[in-house]
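One chain of protein is taken out of this complex; the other chains stay put.
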Amino acid sequence: MLTTNPLDDDKLHEECGIFGVYGSDGAAALVALGLHALQHRGQEAAGITSYDGHDFHTHRATGHVAGNFDRDDVIGSLRGQIACGHVRYATTGDTALRNVQPLYAELASGGFAIAHNGNLSNAMRLRRDLVRRGSIFQSTSDTETIIHLVATSSYRTFVDKFIDALKQVEGAYSLIVMTPEGMIACRDPLGIRPLVMGKLGESIIFASETVALDVVGAEFIRSVEPGELVIVKGLEDITSHRPFAPVAPRPCIFEYVYFSRPDSISEERSVYSVRKEIGAQLAIEAPVDADLVIPVPDSGVPAAIGYAQQSGIPFELGIIRSHYVGRTFIQPGDKVRHLGVKLKHNANRALIKGKRVVLIDDSIVRGTTSLKIVQMMREAGAAEVHMRIASPPTRHSCFYGVDTPERAKLLAAKLDVPGMSEFIHADSLAFVSIDGLYKALGEPRRADIRPSHCDACFTGDYPTTLTDQDEAVSIDQFAMLAERVG
Amino acid sequence: MLTTNPLDDDKLHEECGIFGVYGSDGAAALVALGLHALQHRGQEAAGITSYDGHDFHTHRATGHVAGNFDRDDVIGSLRGQIACGHVRYATTGDTALRNVQPLYAELASGGFAIAHNGNLSNAMRLRRDLVRRGSIFQSTSDTETIIHLVATSSYRTFVDKFIDALKQVEGAYSLIVMTPEGMIACRDPLGIRPLVMGKLGESIIFASETVALDVVGAEFIRSVEPGELVIVKGLEDITSHRPFAPVAPRPCIFEYVYFSRPDSISEERSVYSVRKEIGAQLAIEAPVDADLVIPVPDSGVPAAIGYAQQSGIPFELGIIRSHYVGRTFIQPGDKVRHLGVKLKHNANRALIKGKRVVLIDDSIVRGTTSLKIVQMMREAGAAEVHMRIASPPTRHSCFYGVDTPERAKLLAAKLDVPGMSEFIHADSLAFVSIDGLYKALGEPRRADIRPSHCDACFTGDYPTTLTDQDEAVSIDQFAMLAERVG
Amino acid sequence: MLTTNPLDDDKLHEECGIFGVYGSDGAAALVALGLHALQHRGQEAAGITSYDGHDFHTHRATGHVAGNFDRDDVIGSLRGQIACGHVRYATTGDTALRNVQPLYAELASGGFAIAHNGNLSNAMRLRRDLVRRGSIFQSTSDTETIIHLVATSSYRTFVDKFIDALKQVEGAYSLIVMTPEGMIACRDPLGIRPLVMGKLGESIIFASETVALDVVGAEFIRSVEPGELVIVKGLEDITSHRPFAPVAPRPCIFEYVYFSRPDSISEERSVYSVRKEIGAQLAIEAPVDADLVIPVPDSGVPAAIGYAQQSGIPFELGIIRSHYVGRTFIQPGDKVRHLGVKLKHNANRALIKGKRVVLIDDSIVRGTTSLKIVQMMREAGAAEVHMRIASPPTRHSCFYGVDTPERAKLLAAKLDVPGMSEFIHADSLAFVSIDGLYKALGEPRRADIRPSHCDACFTGDYPTTLTDQDEAVSIDQFAMLAERVG
Partner (left out) sequence: MLTTNPLDDDKLHEECGIFGVYGSDGAAALVALGLHALQHRGQEAAGITSYDGHDFHTHRATGHVAGNFDRDDVIGSLRGQIACGHVRYATTGDTALRNVQPLYAELASGGFAIAHNGNLSNAMRLRRDLVRRGSIFQSTSDTETIIHLVATSSYRTFVDKFIDALKQVEGAYSLIVMTPEGMIACRDPLGIRPLVMGKLGESIIFASETVALDVVGAEFIRSVEPGELVIVKGLEDITSHRPFAPVAPRPCIFEYVYFSRPDSISEERSVYSVRKEIGAQLAIEAPVDADLVIPVPDSGVPAAIGYAQQSGIPFELGIIRSHYVGRTFIQPGDKVRHLGVKLKHNANRALIKGKRVVLIDDSIVRGTTSLKIVQMMREAGAAEVHMRIASPPTRHSCFYGVDTPERAKLLAAKLDVPGMSEFIHADSLAFVSIDGLYKALGEPRRADIRPSHCDACFTGDYPTTLTDQDEAVSIDQFAMLAERVG
């Protein structure tokens, strides 16, 4: 686990972030900065592909963007004015470099690089058919399926082959594609994963979140729309295409809860404001008589400010983060579990002693970290510990590019709220309601028919069919196909 | 620069942290944890020495504790129940491993290891005398002077030799010493640098700050007193000695302002509470009509909470830290200066736009970072930007173990407050007064005669003579003595 | 250049060595030993693939076998009783890991690994056709062509697909192939590159040379015959197949001159004895009145012993090799050319001074090293320096898996023998005749029609068509297809 914040270990994890630049000198350096700003979306590996008018250049590495893509020799070798990149959070052990994106292939029409945020829900079935016809897969990534569908498509132009391929896949995909002719950005018809478009001087930028535009100094233009292909062939030749039958969009609601950075703008809303508003809703729905509101750092801070402002209870730093430390301390041996949290966070004992505290966190997945934090408060002498969670209980797995533990490990899939409260040893526990969550987004409540967002992790209401899941292609069978390359 | 927080680059830096354990299995593993908790006191190098009853074992490394001292092979080789360690922030380029502490020497009486927090102000003069008599120095560290004074002392016992040596040095020193007979902890007569004592089960712990006791689960007993030697020869054989003529103590006041972690207890006071109180004093002394109180992360947070609570202006996160990132991103080429701050922190634009903001920071050294933050606020659309600083202007260098730039680079040594305000492009700028600072500590004002703390960096009132400084032994001449070892 | 012997830098280089084990515990460890013994056939990269009954496991690395494949973790991860490996000498700069063999692919019928010694002479034409039909190439290696021909073959069984593929390729190939069903070893119809078969206990071994059997303690059974497929499906299920139209074999004669180790047995002949015999032929054909016979180390030693024994002139070590040194010394800056040879070899001045010496080397390629050695003799005071070469002049490039410089750089393609003698500053120079070379093999002379070996590098008589060469697919165009992966 590469996260440097142990309080984030027990979270759902967005699996990927993508970033593309069209038409700027030193495009790869901008991509490196953009990926660095998206590092929270995937910390296990990163890759960048550039195109210099003649050749494609690719560098991939396991680990963070910093340390791998801030080296002059690496960036210098990624020549060209067009580049795209990818950060990745691997769900299984298979962190082989060949699975790191962007993926690249030579077609008869020339080179083709692709970076994918999301997950296809019928990739296994498509793969079996392709292999039967002679396609040779080099990775275990679902993204490679798209490449082979393009390579073997009977359409003539690259764009037609690409649309032909997308029409065969189902699931979630935000894609940035590079060919010798230009760059294509697109989102699946439901727009499950985000993708935004910006401008830096004359050049065009695509990114998973607006913070990545901020870091390079680019201006946010608009989101790529669900079901839209934006094709950039020149700075004056940008076209929009909508090859799919129209459906009501269902973007992921968890981006507001945790995935996106608070300083991002998602669908014209400030993520920070939405989180504060969820905190305020929580204070209304689940008030408590207490002395201090304490955020679980860092993701609980905006909701805690909202809760404190709504309730009038003072906001205080009750948990101090060891803010200087650049590397995770790997405590040898058994003591890990015992000390894991303490190494990075320490209770502000003098503050907490004898006080009734409300802890604010964004979500509970397995519950193990919540338990440790409640204990940390008690050991510091808290009189009462109340936990308030700025999302509804997480009860279902995600199949659209989010790393969720199997259902059996989701605390909320096993226990009701009083049971969970007991599990984490809190004096009380409450979650914001699903309607409260939609209220924080400015809607009156969740629409029963066609809700405005994908909230399957809370409700089990999946917006697509789940072909591979239904065919019970277990992860074990899949793994059997995998050659392990060192 | 190894700090992972660019907003900390323009701060004064404590040069060292020390930690010792007497009488515990796996003493070195505890020391590694303690040093990790003290990492903010020195990030350039670390070292641990242990004693197993027969042999001393030492490991030193440049870089962080994590990554160097969390390896099983390293900790496994540091056998024994007694161990001490050191983290170091090097002031000059000389980060050669031989300068990394603990320093070790073989005397006729046996091995002798020493870890030092502070700086001697007559080390150069003593060194010249020792070399003339045949002593061979292996480092450029002032600490080695103490070793040679001990080795050549005409007293008979180790403790007498050690006291003989200390009586010849002037300046600041908190020391942890190991010999085959036990462990000695001591502070200089003025107690300029901190040192506390704790208990973990039966074993005795010494540490620069109480947070390091917290991380290993030890109980805080008391501070080692200024001018005190605590000698531990066994768990039942702990004695206190006061070999120096008594003087009024003058502990460093900047520990409250910035050096110590907010969750530490310093001289029975919560550092967090003192910082909040400084913020409150600042709100009283320098109020401003504004919409938001925004802390400069992370060190400005407690004072900002104090300011917000006192003033009634809401506390908000206006600067978002990229909290996942474990490594510093080294932006190649010229763009460093342009992007340095942005890579780690981003303005929360949606929040700030059109608002009048009060920024709270702990101190201003060169002013370069303050300038960048004010600009970041303006670029995000702030209507007004007011800067409030939770310490008086820093006008003088420190010679007691704190890395201060030469006076000519201290903004407050060159400009008055209006000039500084203009330099950082703020709409207004104010510092807490020196009396306000002492008020936050619970005193009515600064005592003109014998103030309770060393505040020389604010006032120029140095509590010791500065022999080497007066002899004008420039750093250049000193460097000439240095052999460079790769 | 990774050779540790600078006198070998100016040689033709065999590009590959292969080794396979069927049916032994710890098969990969045996393969590592075998590859280590074949290291002289390829020093830039190595790879091993194993099969454990369920999964294929692969590890590839640039650099030597030692240091990469003698690590417990690597060998431990290459589980199974079946394994094959490859060492590689890359001819172009493209040492990307994806070009390192064994190559691996998932077909509908299961996994498939292949290790190839040799070079196809129509790979480019076949590749263009395959890409046009939707195959995606991952490497720039000609070997991958075979994989795609197998994957897209319309035959039903793996063996039929494989034979179908081989019938479409032309050029030189000795192959070891692994599938879930077993191991296949085969040689092209002309048998240009070698491949032998051995037995270790019950298990079957295939190797490029018999020395690799020696190192693992295996018994040499026989060569795999030109045009033969040996299919091993079990220790009792070994079958031989001859799917190609029969032609007269033409194994590479340069294996005797330089490629094979002197302790190998090639086609029932001792390579050492053949080299001594070439030396004796050379003494008969080109005698010289001299005091000392001096071998150019190490490859000239056997021929020098033969020359000395035939001529009666004493054999002496006139060039001393710095035999302890494990790593190449990279002399910084311009001095490389000046000192390159001296760093590893030194003239035995006391021996040479005032003497007439005969230097014996195996071949001359560019002539640059010969020039340095002659100079080294003269600087040591030799009265006369006569050079005798144990092969005919090398005048033509090889397209069958040997790294030859372009013709324009072959000294013998530019100059006649007297010109070459002048170029290297020798008092005289002579090469063994082409008939003398065949005599050393026990034949009366070279057969004009269907000579028994491929000797195209000496004669220009290529035994296959050279499709890619004739289509003038320049290396530059080929390079354009290549994506560079870091």
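The letters A, B and C name the chains in turn, as written, and every chain counts its residues from 1.
Here, a residue touches a chain if its C-beta (ideal position, glycine included) is under 8 Å from a C-beta of that chain, and two chains touch if they have at least 3 such contacts.
Owing to the predicted nature of the structure, the values given are computational and were not obtained by experimental measurement.
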item	value
Chains shown that the absent chain touches, full complex	B, C
Residue among C:V215, C:I284 or C:A413 that touches the chain left out of view	C:V215
Selected residue (touches chain absent from view) among C:Y173, C:F254, C:F315 or C:Y438	C:F315
Contact partner of the left-out chain, one of B:E106, B:E202 or B:D289	B:E106
Among C:N346, C:T368, C:S452 or C:Q469, residue touching the chain not depicted	C:N346
Where the missing chain touches subunit C, by residue	2-5, 8, 29, 33, 36-37, 39-40, 43, 64-67, 70-72, 75, 211, 214-215, 261-263, 265, 270, 272-273, 298-299, 301-302, 305, 309, 314-317, 320-333, 335, 339, 342-343, 346-351
Contact footprint on subunit B, counting only the chain that is left out	54-61, 74, 77, 104-108, 111, 131-132, 134-138, 147-148, 151-152, 480-486
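Criterion: only the chains that are shown with their structure count from here on.
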item	value
Contacts common to subunit A and subunit B (chain labels)	none
Subunit A and subunit B: spacing of chain centres that average the CA atoms, whole Å	38
Chain centre separation (subunit B, subunit C; CA means) in Å	63
